[in-house]
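Please find one structure pasted underneath; my questions will follow.
Only one protein chain is missing from this complex, and each of the others stays in its spot.
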Amino acid sequence: MSRVLSWDRSVFVLLVVTVAVGAVVDPDFAGGSNLGFVLQDIGEIMLIALPMTFLIMTGEIDLSVASTAALAGCVLGWAWQASGSMAVAVLAAVGTGVVCGAVNGFLVTRLGLGSLAVTIGTLGLYRGLCYALLGDTTVADFPAGWTNLGFSSIPGTPLPYVTPLLVVLAIVFGVVLHLTRTGRWVFAVGQSVEAARFAGIPVARLKFRLFVVTGAVAGLAGVVYDLRFASARPDGALGFELAVIASVLFGGVSIFGGVGTMWGVVSAVLFLGSVRSLLQLQGVPGNALTIITGGLLLASVVIPVVAQRWSAFRERRGRALAAAAP
Amino acid sequence: MNGGLRRVLAGREAPVAGALLVVLAVTTAVNPRFLSDQGRFDLLVAIAITGLMAVGQTFVLVMRHVDLSVGSVLGLSAFMAGSAVRGDTGGPLVLALLVGVVVGVLAGLVNGALVAFLRLPALVVTLGTLYVFQGVQALLTGGTRINADQLPSSVVGFGVTGFLGVPWLMWVCLLAAALGGVFLRTRRSGRDLYAVGSNPPAAELVGIPVARRTLLAYMVSGACAGGAGVLFLARFGGVDSNAGIGYELPVVAACVVGGVNIFGGSGTVLGALLGAMLLKTMGVSLSALSVPEFWQQAINGLLLLVAITADRVVLLRRERAARVEAARHRREQADAEPAPPAAGAESPGHEGATTTEVVR
Partner (left out) sequence: MVDAEPLVRVRGAAKAFGGVQALRDASLELFAGEVHALLGENGAGKSTLLKVLAGVHRTDAGEVTIGGGPFEQGSTRRSREQGVAVIYQEPSLFPDLSLAENVFIGRQPVTGRGAVDWARMRQEAAALFGQLGVDLDPDRPARGLSIADQQIVEIAKALSTDARVIVMDEPTAALSASESERLLDVARRLRDGGAAVVFVSHRLDEVFALCDRLTVMRDGATVRTSTVEGTDAGEVVRWMVGRELTDLFPKTETTTGDVVLRVRGLTTDGVFDDVSFDVRAGEIVAFAGLVGSGRSEVVRAVFGIDRYDSGSVEVLGAPLPPADPRAALARGVALVPEDRRQQGLFMPASIARNTAVVVLSRLARRGVVRERAERELAAHWAQRLQLRHGGLDQPVERLSGGNQQKVVLAKWLATDPRLLVVDEPTRGIDVGTKAEVHRLLSEQAGRGLAVLMVSSELPEVLGMADRVLVMREGRLMATLDRDEATQERVMLAATGQASVAGEGSAA
């Protein structure tokens, strides 16, 4: 990979090309209502991808985010019915996310368990608690003022209400990752945990906080999800964890940690949303769209390796030729 | 023998088997119909599919890899196998099994090649192929489904009949577990998988063909998932494009609960099978105990957490004990340190020094 065409830039270029091509081949695609739909469709994925970027950058992972979001969504419904106050319900939902994240963080940083195994476990646990809380029922009597936030547009624009939230949080997370001490620490821990300890970086505390923030944002995503569908359901956000991780990795974050940019991830989420929408408009069945997600994810790991081997091969051949020359 | 018995009792499988017996006993005591002929049959049918996939997953996990694509492979194989035998005449069951396993092996080949030869991280690769295989299946089905009336009776009957009171599906699972268990325990190449997962660089150093073994493990995992697709087809008498979605994590959970270390190197097929039995039995017994079934997922997750925490605690205890023991040993020796022997005291009898100055 040359420096000019780094991975995150390539993803951004892909995004621009996709939108441009889409606008030419399908007038509906570039229409305001469709762009609004794309933004709404990727809202929760984008939200959770922001803190997940931090976690994966430090070499950890959280598979329980979708279950956390669903549990927060169920708590939202339950607390709304119990208290009659949406403000209280939203607080309870986000608080639930914080607790879920703290449990993950505790198990990983205090007990020293692997985050992959831990979060597979809490994935089941939190999802199970959703059913325990709501049973097979759904809560669908949220006040219309709130659900309008979920599925109508900001007046005078095609943008859904979630847009400002996404923009603000993306900027905040981007700034923290790239401009602050915490962000530098995240890169450092991902590049070498040992060197980070020698540099006095509080590795365990940092990771614990990242799990908590991830839980909190997943809780927020659960609220957004509920408002979008105007109901709290125990099977909400099912399977989102893999879509989030696929987006983060396609955005150029290394699964081994230490490498990545926030705008690469944001571009990746937008790109995946655009491609899905474009193909959907062309009549490709929804289930088949997963090929795109999976194929891009594979490409994000295969291409760098193949490129590196190719250049190593050419270098070797170049040396051999030079040696053979008189 | 005696040593064998001791190994079984001290092994990681014993507590899982014990927990399974407790669950069975308690549930039966409360609801005697739980283990009636029909109840037992239904329970074993429920276990067979997850169990078979857990057998294959064990091969991958002991190598310190993971296969998240198994659910998608199941869906793809169920559809391909169903298509192969669908129609007026109806193909034989064997054809369905063959198609299913071949599809699975091919899928495993893709995963294994990417992990073994390009040395890509297994988590990312199989997450990618999870989506790709799922999408391929969706493209092939085009949103259609295969129903029981399109399937030959041999296939549908396979799902509801048994032999000696054990469903055929479970026999398939047990056969795979036996073959897999024997291979991992008694073949040199099977032992290689544990060596690789236990210490990958050392495995390279002693000359184990790591890439070939990795490929093998993924093909076995794929074959099991493919076989599980046919079991799925038989059990539910059909398949649609949602088949297998979300199966991967319960399969990994079953293995880990059964003592297969997610960081490689240890765990057995028997343990994985017991893990699958425990998780599935818990689920079925919850409904037999009139506990809402949706607690099952929470309990599965909790069991997984308990299992890895317990493993971790045991490991830490052992390591601390070893450290303390070593320190005590050192102190004792330090107290009784022998005086350094005089120079040359034990040198063999050469006649004086024969020093040679090396030319520089």
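We call the chains A and B, going by the order they appear; numbering starts again at 1 in every chain.
Here, contacts are C-beta pairs under 8 Å (C-beta built on N, C-alpha and C of every residue); 3 or more make two chains touch, one makes a residue touch a chain.
On a predicted model such as this, the values are computed, not experimentally measured, just so you know.
Colleague: Give the residue, chosen from A:10, A:81, A:163 or A:191, that touches the chain omitted from the document.
Modeller: A:191
Colleague: List every residue of subunit B that touches the chain not included in the displayed model.
Modeller: Touch set of subunit B with respect to the missing chain: 3, 182, 185-188, 191-192, 194-195, 197-199, 201-203, 205-208, 261, 265-266, 318-319, 322-324, 326-327, 329-331, 333-334, 336-338, 340-350, 352-358, 360.
Colleague: Identify the residues of subunit A touching the omitted chain, counting contacts across the whole complex.
Modeller: With respect to the unshown chain, the touching residues of subunit A are 175, 179-181, 184-185, 187-188, 191-192, 194-202, 258-259.
The criterion applied here is as follows: only the chains that are shown with their structure count from here on.
Colleague: For subunit A, which residues count as touching subunit B in their complex?
Modeller: Residues 61, 63, 107, 111-114, 116-118, 120-129, 131-132, 135-136, 234, 238-239, 242, 245-246, 249, 255-256, 285-295, 297-298, 300-302, 305-306.
Colleague: For subunit B, which residues count as touching subunit A in their complex?
Modeller: 66, 114, 118-121, 123-125, 127-139, 142-143, 241, 245-246, 249-250, 252-253, 256, 262-263, 292, 294-302, 304-305, 308-309, 312, 316
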